[in-house]
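With one protein chain held back, the other chains of the complex are shown just where they sit.
The letters A and B name the chains in turn, as written, and every chain counts its residues from 1.
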Amino acid sequence: AQSSVTVFGVLDADISHYSQGGVSKTIESTSGNGPSSLGFRGTEDLGGGLSANFWMEAALLNDTGAFAGSALFGRRSTISIAGNFGEVRLGRDAPPSWWNNVVFDAFGGAGPGSATNITKGGGSNGFNGTNPLAFTRVNNAIQYIWGVAPNGQTAFGNGIYGNLMYVFPENVSGTAAIGQYTGARLGYTNGPMNAAVSYAQSKGAPLPGAAGLSTTFKDFNLGGSYVVGVAKLTAHVGVNNSDVTRTKYTHWGVGASIFAGAGSIPVSYNSTKQNNAAGDGADQFAIGYVYNLSKRTVLYTAISHIRNKNNGTYTFLGGNGGGNPGLQTAFGGGRSFGSGTGTDFGIRTTF
Amino acid sequence: AQSSVTVFGVLDADISHYSQGGVSKTIESTSGNGPSSLGFRGTEDLGGGLSANFWMEAALLNDTGAFAGSALFGRRSTISIAGNFGEVRLGRDAPPSWWNNVVFDAFGGAGPGSATNITKGGGSNGFNGTNPLAFTRVNNAIQYIWGVAPNGQTAFGNGIYGNLMYVFPENVSGTAAIGQYTGARLGYTNGPMNAAVSYAQSKGAPLPGAAGLSTTFKDFNLGGSYVVGVAKLTAHVGVNNSDVTRTKYTHWGVGASIFAGAGSIPVSYNSTKQNNAAGDGADQFAIGYVYNLSKRTVLYTAISHIRNKNNGTYTFLGGNGGGNPGLQTAFGGGRSFGSGTGTDFGIRTTF
Partner (left out) sequence: AQSSVTVFGVLDADISHYSQGGVSKTIESTSGNGPSSLGFRGTEDLGGGLSANFWMEAALLNDTGAFAGSALFGRRSTISIAGNFGEVRLGRDAPPSWWNNVVFDAFGGAGPGSATNITKGGGSNGFNGTNPLAFTRVNNAIQYIWGVAPNGQTAFGNGIYGNLMYVFPENVSGTAAIGQYTGARLGYTNGPMNAAVSYAQSKGAPLPGAAGLSTTFKDFNLGGSYVVGVAKLTAHVGVNNSDVTRTKYTHWGVGASIFAGAGSIPVSYNSTKQNNAAGDGADQFAIGYVYNLSKRTVLYTAISHIRNKNNGTYTFLGGNGGGNPGLQTAFGGGRSFGSGTGTDFGIRTTF
């Protein structure tokens, strides 16, 4: 029945300009402040503190009208049962190892200032396409969640929260468990402070010349935020390892969201470094302004600068996971990445 | 306007384990008890007993967030006009020859115990991909429906019900009418009893070496159910023919849904046999348990065993039409199918 379904979402569009490696691009993009999405969710009270919950949410590329990625409800697709024991959730969702990279980023993982440009994802940080740790969402997951509102993503209130996730690799017996993921996140929030730590490992495809031997990837990260008088301060640090190639990527970032009248000023500095001979890496500095037209709607702008070090190949991911603007293709085609600058101006509304 | 649209659906996820032919697979799957789906429907009262109705329903693979099949609203996509004369419905829908295989199956065509594993569909029962009789849904259909609630699928109440369907092949004049389907279903329900018979024929692609000569497929089936004190008993039987290859598949099944406190115990035995020299075929026995958390939400489990006879190649279809878990591929790759066992444990909620 209709009464049990809530239609919800975010629409966010901006005009962006990016330049890097001697070329530039002006585009209409999405999700510069929040992730464009459309979803359907509901909760049924089963009595005795129990509830059944579902959440189907599409990521949208609203500049073209397409949904992002290959699956319609690519942002989340879950059914769960929750009670005093916590919540058991089945389906596609964000893995525990992903949250700290976004929650403790002053830009919330959105727009040209997103820390994830250089700290995670997009194939540019040592995780390839067959490694679940490279993904911001995983399929076939089962989670146990504690201290979080049923069907939700944020802590009940003060106290401990966390989740454990296992991703079924769905391999046939006798073959490599490619896609298997095991991860956990443990956090604590109390008044102005919030902090969480996460560890995960996953199995990727065998390397060339190592048939049958799947690679094990490991991801450790932690982050925190603290609200002082005029700002919410954020910091995060993380390290990604691959056991076969023995590659290691470390990244860290600090930031703040400074309260400014009817809006706020996000500012952040992020850095990443690889353990290869050249010591490839990148730094990113970003600052923006978000003006609240209402509780649900904002105008925003940001400017971000990436400085690649040595042979670093970091660039801007763009809206909704990087699939949209094709910036990587534009900037990466056989030319030095060098330094790059991105800026945007847009509007975001939540419904 | 919003008031005229109902958002509805089902979410169902389970953890399943399948073994067959010497290999096994553990997966997160969908639709083990009911078909995961999301839909939009509405009815407008036109006065004088007339109504205009629409129904758009997607089949979901909620373990990945994708919609099943190639069309978004693949479960149903119809507009209709209904009145005292019955209902005329246009668009994609389940064909009349499909219903008895599911309505009179104790497992309702869902999960490892589904009768359809061996009685219909999936390419393993002699119907190939170009034959509409192999499909659980057909495009470009026009139906006349009698005795069924407008826009619905179940009988008004006691009495006769039925539908006639024609599928436009949409071929250019002078070419074979591949995809044409003509079918009917006639049923009668009265208090504890329900029974229906169906006949359909369709045209598939020409066979190799028989250009211009499209194959005619025929499907006859009937089924019934009867509620006695402690259970709902079900039975069905059917036969599929192909006129060119003269192949014939017969199948039958009996089952029961035994009422057990706040839940029920579905149990079924199904059998199928081909008319080829080897007499290929299969038997399936399945038993489960469904526990009602509420009217809308259940926990469920089932175990099912398929025993292939002679060179039978039957296996489990998996959630939402078999496209999801890739069991056929896992179990069928050049190895004997042998016997197989499937089991699942999951949750289903309806909204």
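By our rule, a residue touches a chain if its C-beta (ideal position, glycine included) is under 8 Å from a C-beta of that chain, and two chains touch if they have at least 3 such contacts.
Values in this document were obtained by computation on a predicted structure and should not be read as measured data.
Q: Identify the residue among A:72, A:141, A:178 or A:306 that touches the chain left out of the display.
A: Final answer for the missing-chain contact: A:72.
Q: From the list B:16, B:31, B:62 or B:77, which touches the chain that is not on show?
A: The one listed residue touching the chain not shown is B:77.
Q: From the list B:168, B:199, B:220 or B:269, which touches the chain that is not on show?
A: B:168
Q: Considering the whole complex rather than only what is displayed, give the residues of subunit A touching the chain that is not shown.
A: On the side of subunit A, residues 5-9, 11-15, 19, 23-28, 38, 58, 60-67, 72, 293-294, 296-297, 325-326, 330, 346-347, 349, 351 touch the unshown chain.
Q: Write the list of subunit B residues that the hidden chain touches.
A: 1-2, 4-5, 7, 40, 42, 44, 46-47, 50, 52, 54, 56, 70-79, 81, 90-92, 137, 139-142, 168, 170-174
Definition applied: only the chains that are shown with their structure count from here on.
Q: If you fit subunit A onto subunit B using only Cα atoms, how far does it have to rotate, to the nearest 5°?
A: For the C-alpha superposition of subunit A onto subunit B, the angle is 120 degrees.
Q: For subunit A versus subunit B, what separation do you get between their C-alpha means, in angstrom?
A: About 39 Å, centre to centre.
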